[in-house]
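Note sheet for the following structure.
For this depiction, one protein chain was excluded, whereas all remaining protein chains were kept in their positions.
Letters A, B and C mark the chains as written, and numbering starts fresh at 1 in each.
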Amino acid sequence: MANAEEFRQQIREWLQENCPESMRLPIYSDKDQCWGGRNWVFENEDQKLWMERMAERGWTAPEWPAEYGGGGLSKVEAKILREEMARIKARRPLESFGIDMLGPALLKFASEEQKQRFIPEIVHGKIRWCQGYSEPNAGSDLASLQMRAEDKGDHYLVNGSKTWTSYANKSDWIFCLVRTDFDVPKHQGISFLLIDMAHPGVSTHPIQLISGNSPFCETYFDDVEVPKAHLIGELNKGWEIAKYLLTHEREMIGGFGLLRAGGASLGQTALEAIGEREGRLTDDGLRADITAFEVDEMGFALTIERVIDEAKAGQGTGAASSMLKYYGTELNKIRYELQMSVGGSDALAWGEQDELTLVKQWLRTKGNSIEGGTSEIQLNIIAKRILGLPS
Amino acid sequence: MANAEEFRQQIREWLQENCPESMRLPIYSDKDQCWGGRNWVFENEDQKLWMERMAERGWTAPEWPAEYGGGGLSKVEAKILREEMARIKARRPLESFGIDMLGPALLKFASEEQKQRFIPEIVHGKIRWCQGYSEPNAGSDLASLQMRAEDKGDHYLVNGSKTWTSYANKSDWIFCLVRTDFDVPKHQGISFLLIDMAHPGVSTHPIQLISGNSPFCETYFDDVEVPKAHLIGELNKGWEIAKYLLTHEREMIGGFGLLRAGGASLGQTALEAIGEREGRLTDDGLRADITAFEVDEMGFALTIERVIDEAKAGQGTGAASSMLKYYGTELNKIRYELQMSVGGSDALAWGEQDELTLVKQWLRTKGNSIEGGTSEIQLNIIAKRILGLPS
Amino acid sequence: MALVLNEEQQLLKDSAKTFLQECSPVENLRKLRDAGERWSTELWTDMAEMGWAGIVVPEAYDGLEFGYVGAGLLVEECGRTLANSPLTSSALVCSSLVSGLGDEEQKQAILPAVASGASILTLAVNEASRPALDATALTATADGDGFVLNGDKAHVIDGMIAHKLLVVARTSGEAGEQDGLSLFMVDRESGGLTFTAVLNTDNHEVANIRFDSVRVGQDALLGEAGNCRPELERALDIGAACAAAELFGIAQESFERTIQYLKERKQFGVLVGSFQALQHRAALLFCELNLCKSMVLKALQAVEENSADRSLLVSAAKIKCGNTAKLAVNEAVQMHGGIGMTDEFDIGFFMKRAAAARQEYGDEYYHSNRFAQLRGY
Partner (left out) sequence: MALVLNEEQQLLKDSAKTFLQECSPVENLRKLRDAGERWSTELWTDMAEMGWAGIVVPEAYDGLEFGYVGAGLLVEECGRTLANSPLTSSALVCSSLVSGLGDEEQKQAILPAVASGASILTLAVNEASRPALDATALTATADGDGFVLNGDKAHVIDGMIAHKLLVVARTSGEAGEQDGLSLFMVDRESGGLTFTAVLNTDNHEVANIRFDSVRVGQDALLGEAGNCRPELERALDIGAACAAAELFGIAQESFERTIQYLKERKQFGVLVGSFQALQHRAALLFCELNLCKSMVLKALQAVEENSADRSLLVSAAKIKCGNTAKLAVNEAVQMHGGIGMTDEFDIGFFMKRAAAARQEYGDEYYHSNRFAQLRGY
């Protein structure tokens, strides 16, 4: 793999030159993460520079085709890029549901015209997207959604509301599941629609979480007119796109804790906080629990690695997404329970309004096993679809 | 409670005089437990003496009415007797399903004549009883039983088979659930019958367990004629008696591990087997797991105590039996898993045919959460009947 | 003692429940928080009027002398409605210290005021994020006819509202040694004290307190110098037993609210409570709560009788109730789904308070270690 090593060297040098020092520091607050979009106010010049430099090369979306502004990298090259960024602890230049969720669906289901129009804006952080799936009172039963889009000739007339729309109050566009046929079984009358939130009739209302943050909103649609060109895929075939996207989302949420893990091991942190006796963490029970966690953490990381390698080798079973979502989120909850124990009384401090204290992060993890399909739903999927257990 | 103290003193003295030294040693093998019955061969003279002395005072069944040969003790007195026996580590003089299961049902449901006939024989260990509930292929679904008893005027003609009949091959009589009406919903056509196993047509076949023991049998009934006088309670009302008995059985199985617990704590045993560093068990993880177990063990013992005290105070909720069965058996399995870990490689030794090695006991505990209603069934009962969760 | 409540205890529990549900429902916590307040003096006044502040204080000092089992029942009910008051810190932990260590004069001076609720005391003992009595470094040096205190205390419960502090200080030996600890009563207005408030996740405020040459008189010393340990350990056991009782209340309430939700909420066209996987988890939690109930009662009885296995029973109860409360609030949020994550919904308050109460008077790890040590392994 001489080429790979060369490529790595090039990346390394480029990052060295182009990644500002301040973009290699840990994330302290929400504002340290760049989300882009029409209304984004950069925290500082470095943040802007870093996003723009990366976007220019398409490296905000490394594996997407270059013709739509993506990096055009192979899986191997993309992995090298990730590794080199991790090596210098570079922040992700652009957080984006456009990249993590919508983009892959567009690449697979959208028309050429739609791709040309929407994807480059995502890569360059011009438009901030949010997701409109869940509805009030539907909970995990996604397919029972009621928001309707009526065919009015040249446009759809949209009415209804969505809940758990992440950062809807800060987003420019929303991708939605809407009901376009009420007379068929519930999975069959759903379509996938893109809606500009600047349209008259769209309004949002933030939901405050137990962690003090308000990453989610309720979003209302009142006689919103949506051009027909913004329908993705076929009419009434939106559920397929939704499933594809959910699978993506699950993997992302499942792996999330892991991505943030890097750096000191929990055991090391505990040793510094609590102290040792003959080289062992003084608290026996905590030592045992941390070990159990670290073993699982290692096993989970290796499993992600294996799933990727299997996919590359064409051995993928496609069964991994629910498993990764379930295990990754449960593991992340355990990580934060242990960090709270390591912190002791100190860990209880709430902190200032915007301060991302440990206790707030801990509370936030409780949502991991609910959002993107609850743990119970993942277990159902594994039991029924993978293991083939009867209904 | 001056009387209680006097009573305790009397008991103590009597036990001191009457309990042979060899009956205060731990149980090493099955034969050390006296089960009585027509075919019992006493292990030694002490075993016989101890059973007969206790039976004479009715103390093999301390709380049963004296008129049927029981001890006639109050709950408080019986507790004192138990405590004093535990104090000198006296063995139970008579193991008996007649005492633990059948007797309470007879006292509640049998006719005066039946009580007079059957109960004193139980107290004195003259007749060894076994239980015939489960049937092949019915598993936990007890009420789907198929063994039939047809009304032939002066007797019932019994045909069918039972499985998991404990020690049926060593027993004299069996108490059975039989179907006496096939034309009603399954719970309603069941009756409770006593059958002398010396009757022609009764045969048994031992089932060997993974632990090497064969405490259970399959028992076959081929045109067995059973006198009508051996029907307990009303015809077709046997399910009520069964439920009452199951509740008893559950409590017994749940509390079983606990009763055997007495003596050294698991932590102490581990300390001796594994060693210490600065007074702490050297193995951190094992120390933590043993602590968790001992806390649960203590909590479970206290809960049994509380349930008894509440019953005495008339506050019983009647909801305890499934909880105790579930928790007690799961806890007992954990105890043996930990003992296996404490024993390390030594614990794997199988031993001689009749030797009650640790590994055999460990394997045997796996049945605790299956027999007498599986753990899953207990959890269902708690969820539905106690918590009132919907079907 | 039988493991049941007697009639008076049951009456007390019932009336406490009624009172708290009426006068201090969970929405009061929300109101306090949204107003930037931490506790309600009105509630404390009401509690004191009912005698709660003096529930374990001897009758000779105007208390009810009702005992710790009854006191624990009050705390348990406070757990159910998340009512915040200095009941545990002042009326139970500190009053026991004054009763146990104080001389007649000190008791006369302090206990009636504590029993009436007028004077709030708190114990300043921890110096770091986890309890470690031996590690006490704050010193009290004899000086003339009194003492001078120097050092720091951390995470002092109700430290921002207490009128007087009971301070654990080292009168001899070095940090790390078992001996040499003494107890002093220090007025919050004394010179040289600096209070820093820390707002915790449960909307309780604790204090970090700096002692910079704080001068106290000879009469500030409770008991003999270097001799407070047995009473101090008893008081900490009282605190831990009460925290266990509170956690038991939190766990029960979270559990019952969840069961109720499972019976009402529909998903995929059926009641969520009909899903067997959730039923089994609920049933397991029911069993754990049953163990908690027995263990809390036994621990409180052991405190009351000061029995030989008091610390063992208290540690066991604190471990079991801490773990069960943790499980109960986690299951509550998970089984409520998205709504459980919203601030608008009350269940999150239980999760937050449980986290804090688990830390108070030692978390499950601390007590597991103590339990094993007491059992000799």
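Just so it is clear, contacts are C-beta pairs under 8 Å (C-beta built on N, C-alpha and C of every residue); 3 or more make two chains touch, one makes a residue touch a chain.
Predicted, not measured: the structure shown is a model, and the values here were computed from it.
Of the chains displayed, those contacted by the omitted chain across the entire assembly are A, B, C. Of A:Lys170, A:His230 or A:Arg287, it is A:Arg287 that touches the chain left out of the display. Contact residues of subunit B toward the unshown chain are 134, 139-141, 144, 163-164, 207-210, 212, 273-274, 283-286, 333, 337, 340-341, 343-350, 359-360, 362-363, 366-367, 369-371, 374-376, 379. As for the chain not pictured, it touches subunit C at residues 275-277, 279-280.
If you put the missing chain back, the residues of subunit A touching it would be 265, 267-268, 270-271, 276, 279-281, 287-288, 290-292, 294-296, 298-300, 302-303, 305-306, 309-310, 312-313, 315, 320, 323, 326-327, 376, 378-380, 382-384, 386-391.
Just so we're on the same page, only the chains that are shown with their structure count from here on.
Each chain gets a centre from the mean of its Cα atoms; the one farthest from the centre of subunit A is B. Comparing chain C-alpha centroids with the centroid of the full set of protein C-alpha atoms picks out C as the closest. In whole angstrom, the spacing between the mean C-alpha positions of subunit A and subunit C is 41. Averaging Cα coordinates per chain places subunit B and subunit C 43 Å apart.
In whole angstrom, the spacing between the mean C-alpha positions of subunit A and subunit B is 56.
Annotation for subunit C: residues 278, 368-369, 372 touch two or more other chains.
Shared interface positions of subunit B, defined as residues touching 2 or more other chains, are 280, 287-288, 291.
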